[in-house]
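What follows is an incomplete set of chains from the complex, kept in their original frame.
The letters A and B name the chains in turn, as written, and every chain counts its residues from 1.
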Amino acid sequence: MILSHRLEVATRGKGLYEITGQIAGWLSRNPVASGLLTVFVQHTSASLLVQENADPDVVSDLKAFFDRLVVEDNRLYRHTSEGPDDMPSHIRAALTLTQISIPVEDGRMALGTWQGVYLFEHRAVPHRRRVLLHLIEG
Amino acid sequence: MILSHRLEVATRGKGLYEITGQIAGWLSRNPVASGLLTVFVQHTSASLLVQENADPDVVSDLKAFFDRLVVEDNRLYRHTSEGPDDMPSHIRAALTLTQISIPVEDGRMALGTWQGVYLFEHRAVPHRRRVLLHLIEG
């Protein structure tokens, strides 16, 4: 009825990392025709987005926008113990997604033609991020 | 157990289009007492919001805010092939929602008194947008 899996995503600093293939790979190893897939990131300084995966400029423009919008200037924040990217990481995560649920049809995510699922790493140094995959069978 | 439906929403350029009635109409044609409804937009330059549907000024102020926040100036972006509203559309979608799940009780969405579900079109020209409705019966 419910299947779940823990994905580990190794990041190399700030940016968007596509995880569509890893999610699709897990789905393909489970013979589930239809259901609801929930992707949940267990962190508050990394987040999720569904965005265009055709032109790589889209994700680099997205990263640059969030860099401009949420300034890395410790005078603006109290929570600064882990450096200038610490509090901006939490804010950028708050502006994007902790969870995304995607309908599954014929064993596959019902994504649009250009949609990919991304982990958005907000910290400057590499991290290992835990992403839960949770599938309710229909 | 799982019911699904594809909604097509014809937009006439940038702005918020209420789809509460269309979703409620589909629900009413299915005798499901309780469950979880997931609304998923299959695009990366249109998004979803649940917002006040009492005063139409709310959605026009929302549109104006996102216009100011995400500037249409191609010098800021690399992904500019489809015009000045191209990359800002992806960013505005990233700041709002690709998916919203709403509890269903007594055959209806358990929305608050003033809540409506909106498709947020970010592109300047009219589009036909695909919105998946996905209902898990309880």
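Heads up, the rule we're going with is that a contact is a pair of C-beta atoms (placed from the backbone, for glycine too) under 8 Å apart; a residue touches a chain by one contact, two chains touch by 3 or more.
Keep in mind it's a predicted model, so treat the numbers as computed, not measured.
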Where 2 copies are displayed, count of copies in the complete assembly: 3
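Please note the rule applied: only the chains that are shown with their structure count from here on.
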Rounded Å distance between chain A and chain B, as computed from the means of their C-alpha atoms: 20
List of chain B residues in touch with chain A within their complex: 1-2, 4, 36, 38, 40-45, 69-70, 76-79, 81, 87, 90-91, 93-95, 97-99, 101, 130, 132, 134, 136
In the complex, chain A residues that touch chain B: 34-36, 49-52, 55, 57-58, 60-62, 64-65, 69, 95-97, 100-103, 105, 110-115, 136, 138
